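Quick one: the structure is below, and I'll ask about it shortly.
Missing here is one protein chain; the remaining ones are kept as they sit in the complex.
On to subunit A.
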């Protein structure tokens, strides 16, 4: 079930395909495809499902089956649902693993949602840690660590809500968080600019660590630095999900139709969807995987093995720009060197 880019042109060609990033093909494209694990978190109705279907250009998650009316007063607990999609982007095969979290934030008291997600993320790290320490290791080990978490923010137009702040604060030091504004077609352009500013101010004011496109030390060419700065200014990405495909001037265009106009999903003036897609599947896929393995996972490992909790001071530590390429120093265990084998990248 490969995504043929030649068979059916149901997407307007990406305007960024000429931008090539040095190093984006750093990992050998294995025959099986590069595994990329993404988690989608956000309250229901913000467009997670539609976003995924639009990203993969087909219906991956079927439309939500409405629960019984009589049960509407009872909150469904949050679930973790897995989907796997084979994608091909610029000749590179990717095995996209999606973990959706329906039920997040839907209850009256949502305190336990954070802990459950945090546990889930840490279990994946624990699996890798256990695998590393095995005497006879499994060469076909599948890396289930989550490389990116897309957090969908409600477009209130004001600022972050308590739920948003708490989630990003608690998980930001364990996983790459990319904040995204869901249903962004409810904000006019001016409101959107103000909202983005306010959200970023809130994030900075609360000291929340997010993936803000850090410049890695070994790649300091003008182009990528500029690109990172541009992407940083775009945060959080405003996305709109596609509901239908219409024919405009002979070409199929993905849109949302309203009585007052038609929103084009792939149009950069209408939404940041296209750019986000390029970032996730093309330009920064390597960065995200890198930072997960060399930065966040190493931090978790150090904490777990030394029995200390250095999350509080980790806001500075997880600044991947300084940690990622210096993998050698970060990788060497600081405690109990005799007991453990040298850290060895598990993901191919």
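Points worth noting:
Quick note on the criterion: contacts are C-beta pairs under 8 Å (C-beta built on N, C-alpha and C of every residue); 3 or more make two chains touch, one makes a residue touch a chain; residues count from 1.
Here is the rule we use: contacts and distances are computed from a predicted model.
Its record in UniProt calls the unshown chain "Septin spn4", which is the match among "L-lactate dehydrogenase", "Eukaryotic translation initiation factor 3 subunit L", "Glutathione S-transferase Z4" or "Septin spn4".
Although one chain is not drawn, the whole complex shows that of A:34, A:98, A:163 or A:177 it is A:163 that touches it. Check A:74, A:123, A:193 or A:246 against the missing chain and you find that the one touching it is A:74.
The missing chain, though absent from the display, is touched by one residue of A:145, A:196, A:256 or A:275; that residue is A:256.
On the side of subunit A, touch with the chain left out of the figure occurs at residues 43-46, 64, 66-67, 69-70, 72-75, 106-111, 154-159, 161-163, 166, 183, 185-186, 188-189, 198, 201-202, 205, 243, 256-264, 269-270.
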